[in-house]
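One protein chain omitted, others in place.
Labels A, B and C are assigned to the chains in the order they are written; within every chain, residues are numbered from 1.
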Amino acid sequence: MLYFLSDYTEGCHPKILEALAESNLVSQPGYGEDLWCQRAAEKISALCGGGDVRFLNGGTQANLLVISALLQRHQAAIAAETGHIAVHEAGAIEFTGHKVITLPAHEGRLDAGELDAYMRAFYADATHEHMPEPGLVYISQPTELGTLYSRAELTALSETCRRWQLKLFADGARLGYGLMSPACDMTIRDLAALCDVFYIGGTKVGALCGEAVVFPKGAPRGFFTMVKQQGALLAKGRVLGVQFDALFTDDLYWEISRHAIGQAMALKAAFTEKGYPLFADSPTNQQFVILTKEQKERLEKDVAFNVWEPLDDGRFAVRFVTSWATKPEDVQALKALL
Amino acid sequence: MLYFLSDYTEGCHPKILEALAESNLVSQPGYGEDLWCQRAAEKISALCGGGDVRFLNGGTQANLLVISALLQRHQAAIAAETGHIAVHEAGAIEFTGHKVITLPAHEGRLDAGELDAYMRAFYADATHEHMPEPGLVYISQPTELGTLYSRAELTALSETCRRWQLKLFADGARLGYGLMSPACDMTIRDLAALCDVFYIGGTKVGALCGEAVVFPKGAPRGFFTMVKQQGALLAKGRVLGVQFDALFTDDLYWEISRHAIGQAMALKAAFTEKGYPLFADSPTNQQFVILTKEQKERLEKDVAFNVWEPLDDGRFAVRFVTSWATKPEDVQALKALL
Amino acid sequence: MLYFLSDYTEGCHPKILEALAESNLVSQPGYGEDLWCQRAAEKISALCGGGDVRFLNGGTQANLLVISALLQRHQAAIAAETGHIAVHEAGAIEFTGHKVITLPAHEGRLDAGELDAYMRAFYADATHEHMPEPGLVYISQPTELGTLYSRAELTALSETCRRWQLKLFADGARLGYGLMSPACDMTIRDLAALCDVFYIGGTKVGALCGEAVVFPKGAPRGFFTMVKQQGALLAKGRVLGVQFDALFTDDLYWEISRHAIGQAMALKAAFTEKGYPLFADSPTNQQFVILTKEQKERLEKDVAFNVWEPLDDGRFAVRFVTSWATKPEDVQALKALL
Partner (left out) sequence: MLYFLSDYTEGCHPKILEALAESNLVSQPGYGEDLWCQRAAEKISALCGGGDVRFLNGGTQANLLVISALLQRHQAAIAAETGHIAVHEAGAIEFTGHKVITLPAHEGRLDAGELDAYMRAFYADATHEHMPEPGLVYISQPTELGTLYSRAELTALSETCRRWQLKLFADGARLGYGLMSPACDMTIRDLAALCDVFYIGGTKVGALCGEAVVFPKGAPRGFFTMVKQQGALLAKGRVLGVQFDALFTDDLYWEISRHAIGQAMALKAAFTEKGYPLFADSPTNQQFVILTKEQKERLEKDVAFNVWEPLDDGRFAVRFVTSWATKPEDVQALKALL
């Protein structure tokens, strides 16, 4: 079976496993006060031009903690209608008491002009105090469809957010695959300058688990307690520290990302060459193509991939994902099956 | 430095590291649908005489998910005043909307008679509908003071709970150290028969992270969605599955527990022999002794341990903890320092 | 100034004021255990063919209490995109931890077929456990646009709900104006038979405040405690009991409703006669018409009404509302101004 199901179907990059083994017997305090958490935070902070770094376990956890920490209780978050928090997180944001307001998605992206118009209409409505006040904008970079915000688009969003006193939060569950894409025209420092908070995904970029949340202007008061309050504080916080320390040693994080992008581009070329239409034109590690029922059923025998959604004409949008673990020979084998 | 600070100051038992390495490149689906989660759940379920098993990441997470899943929204949990959920979990239960009612602790234990009296008084109070209805009793086995409920005590609690329609939930963050203590007169099957839900702690018993929640009578409807909703669902669920599969292969979990108990008893003997008074008489891997200010300051130079609480007479209750990683020579070295 | 702003711009019907005065010095216990609450509940229950009746203070309060009492914590409510809980209740449902899923509105109404299709697609989605499970359908009768569900439409919705194990909840903030409309083909008993819970609005139908929540199959366990928990329990519960007792004595509630409908129809006829287009064809006490900017500005000098929304062509959808307090001479005076 060829596995292109997702970027979390194997364990972790061998260097992370090595780091876990090497550090295993060193005694260190718990709850993130170990030397690796400190070291990893320093490396990431330096990379981003400063700020506080906190390690959490997964994406939904990071999303709900950041959003509920930054919103006042009468406020809501804004997301694209395809945004992960609006679609696939089981009402996690609502469980913390906050509404998620959705705006149209353009291949997964919010449009700064539409956001501005929404906010103008909101405050023009005489009854706006009967509605939750928008307090934060959630985006994903890359988006759920693998697409990217350009530097200009993100700058426009950031300026719109500042105009309306909205915090800007970027979900970077696959951030490496975004920043290493040849189509990307921004650096992690740009992102840090334009957002109030974002995270650097580990789980989907080579780690066993873990996301590094970066607050370029400093973490909110009481964040440690909120992390504990949500059951998100690991006794062995080192598990995250060791992994991120390894990921940000010798550019491993970027190397993993580049490898996956390379394989994804090869995959895309294979599909295009064989005449398969794309569902979305993704420059990152998730590739979306359209299959007929017959193509889908035939491929399913040998390849593990994800059915994204059934299309109205009976065809299917499907997703193929690459990662650090994707072998070039598997991409070739897949191509041979097309 | 001799490390007796806690049972989460090192990584994981070498066999778990091996299992992670061996399974690393095997492709499997995410979210706990991998083969190891399934295998580990089957082993644990068989051990407990049946029931559903779910893997979570840490103790507070397990506590808040189980309690909020089992309570109706007008209900409260009852705990000993020293119970972890009442003291050191940052208001996690309250954040899910539920009050924690505290009853007196007897070396960390709830008393079935006192619980019964409390419930009788509750329903005798004409205004009881103005108070949250007790819906669940939370205990720890072993308790936060390392003490144990005997089989008779737990049976009495269980019967009291059934009489008043209270669910009984045992926090087993250190369950192995409880069940392997020579002082323990119950098995894991007894526990499963007497409780509605309990968990088998991994983080403090040799794993990098993870707790196995056991619902002997079946998991509540929607539990998977609740886990996701709280940010507790790991994309790489295998991380927990692989570890628990290793822990419950060849009795590793019990072996780790026995080792730690052996070291704890040696430690206790050393203190007693040297004339140090005990703060609590613990038969498990946490040992509580009383130090004078001078003793404390002298020991702190060479030994890492935990100050539990300052006593009124100027002395200190302190805690020494053993684990799979405790070396017999370290216990001897500590003894030499007393 | 002619007042057509809403149905809550005056105090209460004079007979309610009388009832408050007459009962004023009678001593009775608090918290809804008074004789009037009991009497009013019995009258309403008899009218509905049985069931439990509870009195609450306002519409949002009733909505959030009923929805959070009926949903399990991993569940969500479904509403029309124009539904009050989705639009104008400040995120009240989300504050209780539940997502509101919106479906298309057809002049304010949900379509049973679309609901069925949504549910079918939900369970067909392999990742549906990563989304909150729909648990309840919220509708308004009449809707926020003054329109009505026919008996056939409500029966279809009710059957769809039962098929998918969804509770059906009807917000009846203006129920009297719905049931007394000549266009209405259902009785309150029909409503009780088709819904799991609904409420009979008082605030907008002649009372100072208060809504009577009817649970045809019995109130959920712990509902009294939940009411208290949300700050919705009045010490002087009699305030609601006295008012509903008066409203359901000698058909006052229906008489008030009929009066308002009569005035609304006169108003609609006046607009139609004068050639004003309708924004929605409402058979109840809220009338929606379209005004040009000039018409709007001219009328605003002498008449208080509500701007519903600006239209794309520069005109405005506006709302005129009648109530027990609307005087026929005011409707004539308004007509003269058109």
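Everything that follows uses one rule, which is that contacts are C-beta pairs under 8 Å (C-beta built on N, C-alpha and C of every residue); 3 or more make two chains touch, one makes a residue touch a chain.
Everything quoted here is computed from the prediction, not taken from an experiment.
Summary of contacts with the chain left out: across B:15, B:54, B:74 or B:228, the touching residue is B:74. Of the candidate positions C:20, C:87 or C:338, contact with the hidden chain is made by C:20. Shown as candidates are C:45, C:229 or C:257; the residue that touches the absent chain is C:229.
From the set B:36, B:95 or B:215, the residue in touch with the chain omitted from the display is B:95, counting the whole complex.
In the full complex, the hidden chain is touched by subunit C at residues 1, 3, 5-6, 8-12, 14, 17, 20-21, 23-30, 57-65, 89-92, 95, 203-204, 208-209, 225-226, 228-236, 238-239, 242, 304, 325. Although one chain is hidden here, its contacts on subunit B can still be listed: residues 73-74, 76, 87-91, 94-100, 126-127, 129-132, 307. For subunit A, the residues in touch with the chain missing from this view are 68-69, 72-75, 97, 129-133, 221-226, 228-229.
As a working rule, only the chains that are shown with their structure count from here on.
Think of the whole protein's Cα atoms as having one middle point; the chain whose own Cα middle lies nearest to it is A. Taking shared numbers over all numbers used, the subunit B to subunit C interface scores over half, which places it in the same class. Rotating subunit A by 180 degrees superposes its CA atoms on those of subunit C, with the angle stated to the nearest 5. Mean C-alpha position of subunit A lies 33 Å from that of subunit B. Centres computed as Cα averages put subunit A at a distance of 42 Å from subunit C.
Contacts with at least two other chains are made by residues 225-226, 228-229 of subunit B.
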